Each structure stands twice: as structure tokens, then as C-alpha cells.
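I'd like to ask you about the structure that follows.
One protein chain omitted, others in place.
We just call them A, B, C, D and E in the order they show up, numbering each chain from 1.
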Amino acid sequence: MAILKVHTRKVPLAEDVDFEQLAAGTPGFSGADIKNLVNEAAMLAVRKKSPQVAMQHFDEARDKLLLGTVRTLAIQPQERHRLAVHEAGHTLVAYFLPHADPLYKVTIIPRGQALGGTHQLPEEERHTLPEDYLRDRLAVTLAGRSAEKELLGTVSSGADNDISQATALARAMAARWGMASEIGPVDLRDSEEHPFLGREIAQPRRYSEASAQAVDKAVRQLLHEAEEQAVSIIKAHRPALERLIAALEELETLQRDQIEQCLGPAEHKKSIEVVPH
Amino acid sequence: MAILKVHTRKVPLAEDVDFEQLAAGTPGFSGADIKNLVNEAAMLAVRKKSPQVAMQHFDEARDKLLLGTVRTLAIQPQERHRLAVHEAGHTLVAYFLPHADPLYKVTIIPRGQALGGTHQLPEEERHTLPEDYLRDRLAVTLAGRSAEKELLGTVSSGADNDISQATALARAMAARWGMASEIGPVDLRDSEEHPFLGREIAQPRRYSEASAQAVDKAVRQLLHEAEEQAVSIIKAHRPALERLIAALEELETLQRDQIEQCLGPAEHKKSIEVVPH
Amino acid sequence: MAILKVHTRKVPLAEDVDFEQLAAGTPGFSGADIKNLVNEAAMLAVRKKSPQVAMQHFDEARDKLLLGTVRTLAIQPQERHRLAVHEAGHTLVAYFLPHADPLYKVTIIPRGQALGGTHQLPEEERHTLPEDYLRDRLAVTLAGRSAEKELLGTVSSGADNDISQATALARAMAARWGMASEIGPVDLRDSEEHPFLGREIAQPRRYSEASAQAVDKAVRQLLHEAEEQAVSIIKAHRPALERLIAALEELETLQRDQIEQCLGPAEHKKSIEVVPH
Amino acid sequence: MAILKVHTRKVPLAEDVDFEQLAAGTPGFSGADIKNLVNEAAMLAVRKKSPQVAMQHFDEARDKLLLGTVRTLAIQPQERHRLAVHEAGHTLVAYFLPHADPLYKVTIIPRGQALGGTHQLPEEERHTLPEDYLRDRLAVTLAGRSAEKELLGTVSSGADNDISQATALARAMAARWGMASEIGPVDLRDSEEHPFLGREIAQPRRYSEASAQAVDKAVRQLLHEAEEQAVSIIKAHRPALERLIAALEELETLQRDQIEQCLGPAEHKKSIEVVPH
Amino acid sequence: MAILKVHTRKVPLAEDVDFEQLAAGTPGFSGADIKNLVNEAAMLAVRKKSPQVAMQHFDEARDKLLLGTVRTLAIQPQERHRLAVHEAGHTLVAYFLPHADPLYKVTIIPRGQALGGTHQLPEEERHTLPEDYLRDRLAVTLAGRSAEKELLGTVSSGADNDISQATALARAMAARWGMASEIGPVDLRDSEEHPFLGREIAQPRRYSEASAQAVDKAVRQLLHEAEEQAVSIIKAHRPALERLIAALEELETLQRDQIEQCLGPAEHKKSIEVVPH
Partner (left out) sequence: MAILKVHTRKVPLAEDVDFEQLAAGTPGFSGADIKNLVNEAAMLAVRKKSPQVAMQHFDEARDKLLLGTVRTLAIQPQERHRLAVHEAGHTLVAYFLPHADPLYKVTIIPRGQALGGTHQLPEEERHTLPEDYLRDRLAVTLAGRSAEKELLGTVSSGADNDISQATALARAMAARWGMASEIGPVDLRDSEEHPFLGREIAQPRRYSEASAQAVDKAVRQLLHEAEEQAVSIIKAHRPALERLIAALEELETLQRDQIEQCLGPAEHKKSIEVVPH
């Protein structure tokens, strides 16, 4: 917040600019990132001929920095509906699971590579990830696909990236972090950073086929349990989910208070406010 | 359509030129592509000493851009018959399957690398591919081979590319998109984009032989079901298929209305017109 | 034939030169190839002090272009006999199998890398290869070895290249073209063109050991059936085969009419003439 | 100690500087390292405007050289508690296991890449590592994770590096040093120093899958036994562990005498003083 | 012989020079090789101050060209005895097996990399290798080791190269030349010429583990049968073998007539003279 204040000293700010909220929405931003953000917001204000930089300019600037530029894509109604179902699935499950990161926004406006997005804010900067947090994250990641299956009867290729991320996470849980009881605290990872390319490269496997099977089985078990959790939340909150889908199709982007209006109170869940659990 | 109009301002157009139809036949064309198309059509008109650029010039120009130049190949009658059976198979199954892309044209005139072709227009620009669409696409892809088998008693090496494409698609369905119920939403892909070459390269396999077997089994199951679907449509519409083969052998290229004349109404199927389903 | 006529305009031709036969014997020759052929034939005529270019000069020129130069190798009688048996085996089976390419010539004169050769003319330029044609080709390819085994009691390393080619073909039939019923239309090829080297390179296998076993089993089944077919033809036509061997050992090269004289009529087989079947 | 004296000749030393203790705390330091240490300590004294270089400057300089600079990280209370539990687990088990290296310090102040650390001094420069020493080291390495599990009910990704190190050590014990009785003195290592890159690179495995399974089983057995040992010590000394956690959360860093105060006498254990066992 | 005469026109030849024998002993020599041989022989004569080039100079020159220079190695009596046993084993079995290449010389004088050698002359230039010839070659190759085992009770590392060559040959017989009946005419080779390095390089295996096992089993079967054949000949001719060993230890090198004197008539075997069988 201090850095924000420094960089906005010479910027004419609208009254609605809330530094606290801005700081909460930019976790992990370096000083340079924040300077960038302020410049971007100022340019947006100029472009829109606003005499002052308002909160909406900061919001838009942040999204652009984080997510890329809005794309205009011709999306057919049927596909747009599937997209709303998918994102609403992520959102619903993130909303009701106790250890999931709090929701910030959900949208079906394409940006960068993504057709839509469910945005969660890390409540805190996390340095270690506990098992219960990770299990909830798996369920949230698979929930878009689960919603398609429950509401539309079929899944689609739209879950490609979700499945890839969930599998990588489940594999780390089983093969690096000892979170599968049938495996225990053994390092069975299959890749390591390549010294030249600076990226993960699969090495010839160092362990037996039997161990590889144990890892695969544990990964599928973790993903299966996460999927079941997602489905059970979707089934339990079907009307809420449908309200959320309808709102998304109408408004395209829902902020956290709009999400709350659709979904009602989450009893066992921390409120959407950013508080430590 | 707007872009088409811009680029044809200075071009003497024949009366039969239908911008709407042209636009429908050039999905995904950029502005530069359309400029190219108009130039190519104009040059064809000049070469054929036509005072105006007619619809046929636009069609030919589009095919040349999309598919390469027509080749004159000495094809023996027996092989030409097999080719007609093969393409008619693709066309018939695409015509009667509810989720297949609509047909545009079928031909047995060699162009570029291909001896013939069944051309489908994407109804819409698709960004995600639902499972029912993918299953129908598998059946259409294998239908050329199925027709050879049903009508000629033997298959041939002509299905090489079809089998390769169908297998790659079925593998993505099973190993990336969670569409095989025995596998579930697990990422078991075996390759990833190579950082330098910009192409998919197989990595040392990251999962167990048992998982590889599960993927292989699911792939074969998907392809087997697709083949059965293709065969059942071929059996159910044998006389229509034979009309289509005869027409193809006579005319070499059939446009969408000619296909419809041969095959009659497809009840559960959207008409060939480009409409959202 | 037209190209032949162009290039021979200034060449003094003997009366026996038959353009039709020449054209049939040079399928796939480009214009440049034919020009080459005519030059080569002219040079041979000069070297042999013939005032005109005769059919024999064209034949020799074509063989030299296609097969390389005749080599003088010291071959011992015993090995020469084995060679005659081997080539006669290929010839006999190609003669009696209905879908094999028609025979053109058989020889035990070493040329280039080969000690001898059975030459078949593609009846037509083939673009797709039907299963029955491929099965007959497998049998012809293995027939040299089968003849050695039947007549001499032992096989030899001389079948190295035959076995390699037959295996590659059978592998394509099983793993690429869906011609093994236990496998079906699945792409299980293990290599692809390398982007830089322009040659097939084995990739890390993308499918399971179980699938690899299925392919291997199908390949061996295809080769086993082809071998049985070769052997049964050899057994059924043993006297004809021995006449062919004797003629080969005496004359070293047999043209298609000489082959026919040895082998008699092939009932279910198209005549040796180049006709479409 | 002699080298220390040489390099400190011209340095104004505070009275509390104890060369013997300094030498004990810098095992394996070369002459250049010690020169470095003295310079660093002198610079710290200057920066803190101390007229003399005191023991605290030497301590801080040594930590900086060995571990990197202190980082200021925003760590949430819940995560900080988990961190204290984790480090206290390492410390407790190292304290009570007879062959573990003696403890020097434990901290939850982030330094370099690490969020915290349990520091043990090698009693002596070891050139060969006996099996009992190695087994205790495995237990100490896994004890942070065991403490999280026992006290917090869940494990976390914070054990990533511990598991990786313990697995590598157990693998060396089983596959290089003959310490798994079911394997015996056989070299089954899977990597060797690469000649150019100067790092371990996995080679294609030289031994059978059966041997790989035997190694994996032995590795898991060693880790399982180590984990059980860690858990049993944690259960036996739960109140002491909780005192240690509370002290760590309060003071952030505990020196060896503070650790001893929390944990009381270790009967079967050498005292924390550096003595040969 | 003609080439020999050309190159020796200006060379003063001793009376014992036998062109026929020389030609028989230099199969596969090119004109350049023969010129080399004559020069080398002339230089040897000069060095030995002989006024004429005698047969012994030609022999020595040929050995030097073919085998490298004689080495003076300190070989202990016990090892020298083992060496004689080993070479006599090769010689005995080559002598009595009907399809083995005829013997030329056996020696225990080290030359180049080899400690000794059994030299066989190819009777003829072979272009294809029949199965019976190959089986006898396997037995001859393993016979040195078999003789060590039978006469000395132990084998030694001296058979390293023999085993390597015999295995490579048996592998070609089973996996390339269809000489193992359980495998049949299938190409299961595991390597191919590398395009750049010009040498055989193992590719990732293209076939299943089951096929690899079948090849391995067939290879071991072929080697086992060859070994049994070698042993049975050694047992049947033990006194002759011992005469040969004694002669070798005394004379160090035995020419073909000396071998015959030791071993007596080989009934079912072609005489040692170079005649076609």
C-alpha cells in the first residue's frame, strides 16, 4: 500500500480509489509491477478521456497485466452456454469448499489464450501447501468439467488444461510430497530441471514399473476423489449453480459480491472477504 | 462479407456472385486471405478470357488456396472406383450423423497430396469440441475405409491418413480430455511441444505400462465403436451410397445440392444449410 | 510414347524398335529420364558399332539406368545354383498369384548391389494398395527363400533383404492400414519422418507393450500365411520350377516369353501381358 | 585455529571472541573461507558501528556465508506455526537419536531458499558413513514431516526437499553401499557423472526391471523404518516437542543451550557438546 | 595370378616362389594390395640381405598386411599353454566340421591386438552364407573356449571376442535370416546403419518384449548347439588335440600340412586343399 501511494503521488485520483482493496488485489506485485499498474491505469483514463484515474481504470489495468488483452471472438450461443456452465462449475465448488482460495471474479469474456476464467485470490502468500488445501484445489480444477457433465450430459475438450494441471498437481502430491498413503514419503518424480533449457525434462525413469503403477494408481485415486467432491457439491447446490450460469450469460463478468448474491451463504466456508483461516 | 465487398470494389463482378455464400465458404479467412482470393479469382477470369469474375472463378480460387493445384494423374479405372467408394463412404456417414460438420463438396479429382476429398464446412468456429461431435468425427473419418470393406470386400492402404488422424483424435479423447470412462480425467498424453522445433515430440513415457495399456484399450474401443457406427449407416443406406458412387464416378465432383439429391432427406440431421444446431 | 517419339526424332532407329513396348517398360519415367534413356541407347549402339539404335540397346540402357552396371563377380557353381533357385522361386510365385504385378524378366547376372533379380512391371501406376495385392506381394517376396528351403533343404543369408522388406510391409499392413483383424483400424506405427534428416526415425514407443505384442503377432501371422502360400505354389509346380531353374542357369536371363515357355499357362492368372485386371 | 589467528592479527577483536568455538563451528573451511569470514565479520562490525569485531559478528558472518542472507517474507501465522512444528520435529529427533550429528541451532527465520532450518554440526569430518549413522540421518530428515502429521493432522509440500534428500540417500544405501540385505553388495546405481556437464545424469537402466523393483522396495523399507523411528520419538517426547515449538515461535532462533533447556537430558545420547562418540 | 606376374616382373624371385599358392593365399586382394605385397616382400628380402625374394618373404609380407606386426609380449608359461589349448580348439573343430572354411595356419605368436590366431581361408568368395556353413562357423568360433573348459577345467576372459562374434552371428541368423524355426522369416534386428557415423547404432526397439525374448531364446539355442558340437568333436579327437597343442607350444606356428600331420585324415571332411565342395 505504501508503494502504491508513492507511485500515485503525481496522479489525479478519483474519489472511489481504495488503496486497501487495490493492495489486496495485487498480491505478489513487485514495486516495478505496481509502477506499471499505475501507468497503465493512467493511460486508460487518458484514452477514455477521464479527468481522473478511477478504480475501474486500476481494475482494468490489473486484468490486462495479469491476463492479457480482451479478445473479440465469435462464439456461438451453444458454445457460450457450455462456457458459462464450465466457469460456473469452478466458481461454485471454489465457493463451497473450505480450503479453496477465495473467489475474486468469474468471467466468460475471452482474454489472452483463455475463453473465460474463474479468478481466485490467494488469501495470503503461501509458501507451503497443506494437503487439505491441495485436495480442494484439485476439486475446484476439475469442477468445470464436472458441471458440463452434470448439466449438459457430455464433457468437451475445453477441460484439456484443467485435466493437465490437476494431473500434474496430483502427481506431485503422490510422487513428491508423500500424500498418498500407499506410497509414503518417497521421491518418485520423473523429471528435473534441465540445466540448459531451464525447463522440466523427463529423464529416463529411475524407478521400477511397479513403482510407476503405484504412482499412477494414487494419482487416479486423488483425481477420482476430487471429481466426486466436485460432483457432490454441484448436485447439492444445483439451483444456485443455475442462477450463477444465468447471471454469467447475462452479465459476462461477475464480481465477488455478485457471486455471493447468486450463491447465498456458505456455512462451513470462510466468507469471501480476505481473512486468514 | 464486408471485407469481401471492400476487396471487390474495383473488380467487374458477374451477376451470379453471391457474397453471402462466399463468406460462408471461407470461414477463418483473414483479410489478407480474402484479398488473395479475389486476386486469384480475377486472374482465373483473365486466363479464361471471361470479361467478368464469376462465382465459378471464386470457387476455383478458393479450392486452389485451400487445397493446392489440381493434378493430372493417370488413375486406372479399378482404382478410380475404389476412390469413389471411399469418398462416398465419408460423405454418406457425414450426411447422416447428427453432430458431424455439414458437407460442402465431395470430389475424386486429385489435388495436392490427396487423391480425392470429402469437404465439410465447420458450421461455426469451434473453440471447444464436445464428446458427441468428436465421436461423430471419428465415424466420418473411418467411413471411407468401412465403405471399401463393405462394397469391395477388401480395404486398402488408402486409409493410411484416415487411420492416423482418427487414432490421434481418439488418443486425445482418452488421454487428455477424460472421455474414456475407464480412465477418467487424467492427463496421460505422451508428447509435448518441443521448445525449439515447434512440433510435438514424444517424451520418455511418464506413466506406467499399465496406464499405457488402459489408454490403448480405450483408444481401440473408441475406434471400434466409431467403425461400427459407420458400418451401420452404410448398411442402412446402401442404395443411396451406390447412387452417390455412381454420380461421383460420372461427375467427379458433387456440390452440396447434388449430394442431397443422391442421399435424400436426413431426418434426424440438420439440413446441409449452415445453421446452428 | 509421345515423349519417346520427340527424343528419337534425330536418332537412326532399327526396325525392331517398338515404342509401345518401350513405353510399357518405363512406367514413371519423366521426360528427362526418357531423354537419358535415348542417349544411353545411342551410346551403346555406337560402342557396339551398330549403324542403328535397336531394341536391344534400349533394353540394355533401361536396365543400366534402373539397376546399375553389370558386375563381374566370381561366383562359385554351388552358390550360382542357389541363386538360380532363389530367383526362380520369386518368379514362379509371382507367375501364379492372381494379384501380383506381371513379370518382366528374371536374371542371375549381378547388377549394382544385387546378385540377381526378379523384375515385375507395375501394370499400372498404383496409388493405393489393396489388401489382396499386398498379401500376394508378401508371398512373392518370401518365395525366393521358400524355394531354397524346399529344393536345397537349407536357407541362406541371401534372403536378408527379402525378409526385411516383407517385414516392413507386413508391419505397415498391421499397424498402419488396419489389415489385421485382431488389431483393427488403429495407428500403431513406431516411427515418423524426421524433420531434418528426411528419413524414418524410430520414436520412443507411444503405445503399450501389449499393443506391441499384438502388432508383432499380426506381423508374424501375415508373414507365416504368405510363406505358406509361397510353399504351396512351389510344391504344386515343382517340375515347372525346375525347368525354370535349369533355363536360368543356362541362359542367365529370361525374358517374359521365355518365362512363359517354362511355366506354361497360369489359369487363374492374368496373362503376362500388361492388361488391367 | 591457527589460520583464524593469522587472519585476525590486524583485526580489533572483542573480548568474547572464542577461537576454539569458532573453529568448531567452521568445519571444512579452507584458508580462503576463513579469510572471507573474518572480512565479513569486520564489515558487519563497521556497519553496526561497533569499535571491535565481536563473537556475534563472526556468528552472523558464518551464517551468511553458509546459508545466504536473511529474507523478509510475509508469512501468515498459520504457516509460521506449521514451520515451527516442522523444524522442531527435525530438532527433537536429531536430539534423541544416538548417531545423529549434534545440534547447533534451529530457526524459523527464512534465509536464502529455506524458510527455516535445523542446523547440525558434523562432530568430525566424516569420510565414510556407517549404516547406523545413515539410518539416523534418514529419520532426522523425515522428522519434520512426521511432526506436521502428528501435531497438525496433515502433511504439506514443505517436505519436498526432505523427501528428495532422504530418497536419494536411501537409494545410495540400497543400490550402492549394499545396506539392504535382500539386495546385497551389488552396484545398481542408475546414473553416473556426465563427462561434459559435470553432473549426475540418468543412463538407460543397465539392469532388469526385477532388480529395479528390488531397489525400490528396499528404498521404501528404509524410509518406512526411518519414518517409524521419527514418529516413535515424537510420540515419546510430545511435551518436550511442544515446549520446543512454543520457544521457536517466540524466539524464532534457538541456540544449542536453549534447545537443551527445552528438551532436557537425552539419556542414551551423547551430550550436545562436540565429542567423539 | 596374372596380376602377381605383372608386379613381379622386375623382382628377382627365388626358385621356391609358387604363384598359384600365393594367389590362393590372397583371396580378395585388389591389384593395389598385391603391389603392396610384392613391395613389402622385396623390402623384407633386402632387410634380411637375401639376394632374391623368396616364398618366406611373401608369406611374412602377407601376414603383416593382413594381421599387423608381430609383437613381443612377455607371456607366462601357464598363459601360453592356455593360449595353445584355445587356438588348437579352434583348429581341431574347423578341421573336422564339413562346412567350415579350410584351415591355413594356426599360431600362438601375438600379432596386432591378437595373442594368437587360427587362420582359415575362404574357399571361394562367398556372397551368401547357407545355414549349415553358419552353424559350423558358430561351432568353430566357440571351440577355443570349449577346449579350455575340457582340458583346463576353467574358461577365461580370452574368449571375449569369440563370444561377441558368435552372438552377433547367431543374432543375425535368428533375427534377420529366418534361421530359427520358432521365429520364422521376420526381421527383428535392433539396429541399423547410422546415417552420419556410418556404423550400426541401436535404435529404440521396434518390437515387443515377447519378440525380444523369442530372439534371445533362439540365439542361446543356436550357441548352445554350436558349443555342444564343438565339445563332442573335442572329446572324440582328444589325442589329436593334444598332439596339436604340443606341436603349437613347440613350434608356435603350424602351417596347413603340419596341422594335417597332427590331426590325421578327416573322413567326412573335404581335404584341406582349396577345392569347391
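Everything that follows uses one rule, which is that a contact is a pair of C-beta atoms (placed from the backbone, for glycine too) under 8 Å apart; a residue touches a chain by one contact, two chains touch by 3 or more.
What you see is a predicted model, and the numbers here were worked out from it, not measured in a lab.
Q: Give me the visible chains that the unshown chain touches, in label order.
A: D, E
Q: Determine which one of D:K5, D:K48, D:R126 or D:R238 touches the chain that has been left out.
A: Final answer for the missing-chain contact: D:R126.
Q: Which of these touches the unseen chain: E:Q21, E:S156, E:S232 or E:Q255?
A: Missing-chain contact among the listed residues: E:S156.
Q: Taking the full complex into account, find the residue in D:K5, D:R176 or D:K235 that is in contact with the omitted chain.
A: Of these options, the touching residue for the absent chain is D:R176.
Q: Which residue from E:A14, E:A172, E:A212 or E:A266 sits in contact with the chain not drawn here?
A: Among E:A14, E:A172, E:A212 or E:A266, only E:A212 touches the chain that is not shown.
Q: Identify the residues of chain E touching the omitted chain, counting contacts across the whole complex.
A: Given the touch definition above, chain E has residues 73-79, 82-83, 115, 142, 145, 152, 154-160, 162-164, 166-168, 190-191, 197, 199, 201-205, 209, 212-213, 215-216, 219-220, 223-224, 227 touching the missing chain.
Q: Kindly note down the residues of chain D that lie in touch with the hidden chain.
A: Counting over the whole complex, chain D touches the hidden chain at residues 123-132, 134, 172, 176-179, 183-189, 195, 203-211, 276-277.
Convention: only the chains that are shown with their structure count from here on.
Q: With chain centres set to the mean of the C-alpha atoms, which chain is at the far end from chain D?
A: Computed centres place C farthest from chain D.
Q: What's the call on chain A versus chain D, same or different interface residues, using the half cut on shared numbers?
A: Since fewer than half of the residue numbers are used by both chains, the interface counts as different.
Q: How many degrees of rotation carry the C-alpha atoms of chain A onto those of chain B, rounded to the nearest 5?
A: About 60 degrees of rotation relates the two copies.
Q: Let me check something: if the centre of a chain is the mean of its CA atoms, which chain is farthest from chain A?
A: Between chain A and every other chain, the largest centroid distance is to E.
Q: Between chain B and chain D, what is the gap in Å from one C-alpha centre to the other?
A: 63
Q: Would you mind pulling out the distance in Å between where the CA atoms of chain B average out and where those of chain C do?
A: Distance between chain centres, rounded to whole Å: 37 Å.
Q: Using the touch definition from the top, which residues of chain D touch two or more other chains?
A: none
Q: What is the complete set of touching chain pairs?
A: The set of touching chain pairs is A-B, A-D, B-C, C-E.
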